[in-house]
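Missing here: one protein chain of the complex. Every other protein chain is in place.
Just so it is clear, A and B label the chains in written order, and each chain counts residues from 1 on its own.
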Amino acid sequence: MPAPSSSAPGAADGTRRRRRAPRAWLGALPLLVFAALCFGLPVGALLYGAVTRDDPATGATALTGEHLQRSLQGPYLTSLAGSVELSALTAVIATLLGTLIAQAVVTSRGGALRNAVLTASGVLANFGGIPLAFAFVATLGISGVVTRLGHLDSAGWNLYSFTGLAVIYLYFLVPLMVLVSVPALDGLRPQWREAAQNAGATSWQFWRHVGLPVLAPSLLGGFVLLFGSAFAAHATAAALVGGSVPLVTLKIADALSGNVLVGQENVALALSLDMIVIAGLVMAVYLPLQRRSTRWLH
Amino acid sequence: MAALTPTAAPAPGGTPRRARDPKAVRVRARRRPRVWRGAVLALAGLYFLVPLLSSFVFTVHTPGQGVSFAAYTGILSAEGFTRSLLLSLGLAAATILLALLLAVPALVGVRLGAPRLRPLVEIVCMLPLVVPPIALVTGVTTVLRWGPDHLSRTPLYQTFLAVQNESFPVVLVLAYTVLALPFVYRSLDAGLRAVDVPTLVEAARNCGASRLYVILRVILPNLRSSLAGASFLTLALVLGEYTIASLLGFRPFAVWIVSVSGAQARMSVAVSLLSLLITWALLLLLSRAGTRAASATPAPPAPSGTSASLTSPASGKE
């Protein structure tokens, strides 16, 4: 079984035992066993299912790339592209807006405003999924309050669309970005601005040569994080658009709940694997950025 | 002029002394960012408040019929509400307990005596971030399907059935614990970073305390606010989780809201709004507790500290 953490107890045995806490590694054992069973096992099953095929006639199992290949074709590819497009668009917008709001908060002198915005962001960043979908149905849905007051339907507004989803996603992505960028902006030392001024830089030159380059890793890291968050989102879209916007999470759910042809589970597994690969890439970009910004800003 | 100084205190730019030209220029230059800031915050406030206000209006006002609070009063008696909410709360409690029981000994142990294990523990805890809930659930379904296929004649089969018990699906607790691990890890790790565990332990041992006593009475109290943060995040995650529960065919709170939305749209919005308010209240409570802890020990300011611990990628809301 390709459980990634199954080697853990062995590794722990090899750890040099320190005089002071001889069996401290035992504390980590339950966690590692749990992770192997409840995370390693399903992920292993997913990988296995994504690359093998059971022959119904003989019962034999063979390695195959056909599921992965199918998951990158036709409607599946469209759904992957749709998810990437939606996530990228919302992440870009949320990165910009979140940073602007964070800068407004950081430069304001009132501690109360700062606390209020941070607490609100903490709540809203965790406010997603089903409740968020319904709040927007009540606001911008077909009989939503704002839709009726603004006669938006006659203007062609449709919440159950790509644009509608983007507007909703921003509702939790922007606060998430505020939470990410406030510490980064706080880390921008006043000495840097003053040193830049002292060296003759105008405010614009400071941002161009110092502020933005120093913030870049944090902001890029934030963007990547938002992308991953939007990419993995499923509940909001499921409650709202059903199948009208092609998203990979919706496609996987459809395949799993048997809404489509039987025998599609393996494609669902392959699509899941695609998602894991994309999310893994996202993390691979995020972590080094995160490390760099930590070094610069703390 | 000297007499003017004390009265001129909080509002620079407001006093007549500023009448001279160059100063006026400076005052104007300072105002510009304030206008900009106000505009940004006002627009953001609008975007974030309008859905909440409209949701409320939507639930109490029906065009042509006037105002009614039936959507709220009817919640308690609604079919399935109590059961699904209790199920979600039970799942949340079990998840928090399991996640903390797994993570606290692991993190403390690693800091105390097995630093070489630390990267492994970190990777294991952060890996779930790379696996979106929908992907995890496909894996879980695959594993669960093995039960009837391969294990029907072994005692393990009973275990498979037990974890899928409709009245309390343990499988959800396990899956949610996996999803919660990254947040729990980050929150605890940040807390442990702030206290020098080995020194604390040595100091307490030096005072004659046993190792268990040290962990229970010295380390855990110092981790109070990060334990609270981890619990809050886990609670929010479990209460809002829809993807895994619905695809595995269980019916906790979020799934219930969707199931009533067709017949009772108003009530589903009302419940959504309430769940947001409850989350908000919990967070305020938490940051209050954090403030108290912070005033006792020189720690970073609590509200931002708490919120920072909530800064988590791909939070498990889906």
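A few comments on the model shown:
The rule is short, and it goes like this: contacts are C-beta pairs under 8 Å (C-beta built on N, C-alpha and C of every residue); 3 or more make two chains touch, one makes a residue touch a chain.
The rule is simple: contacts and distances are computed from a predicted model.
For the chain that is left out, the UniProt protein name among "Carbamoyl phosphate synthase large chain", "Binding-protein-dependent transport system inner membrane protein", "ABC-type quaternary amine transporter" or "Transmembrane protein (Alph_Pro_TM)" is "ABC-type quaternary amine transporter".
Considering the full assembly, A:Ala196 is the residue among A:Leu159, A:Ala196, A:Leu256 or A:Ala279 that touches the omitted chain.
Counting the whole complex, the residues of chain A in touch with the unshown chain are 189, 191-192, 194-202, 205, 209-210, 213-214, 216, 295-297.
As a working rule, only the chains that are shown with their structure count from here on.
Note on chain placement: the centre of chain A and the centre of chain B lie 15 Å apart, centres being C-alpha means.
Looking at the complex, you find that chain B touches chain A at residues 33, 36-37, 40-41, 44, 47-48, 50-52, 54-55, 57-59, 63, 101-103, 105-106, 108-110, 112-114, 116-117, 120-121, 124-125, 127-143, 146, 174-175, 177-178, 181, 198, 201-202, 211, 233, 236-237, 240-243, 246-247, 254, 257-258, 261, 265, 268-269, 271-273, 275-276, 279-280, 283-284, 287, 303-304, 306-308, 310-311, 313-315, 317-318. Chain A meets chain B in the complex at residues 4-5, 8, 11-12, 15-18, 20-28, 30-32, 34-35, 38-39, 41-46, 49, 97, 100-101, 104-105, 107-108, 113-115, 117-140, 144-146, 148, 170-172, 174-176, 179-180, 182-183, 225, 228-229, 231-236, 238-239, 249, 252-253, 256-257, 265, 268-269, 272-273, 275-276, 279-280, 283, 286.
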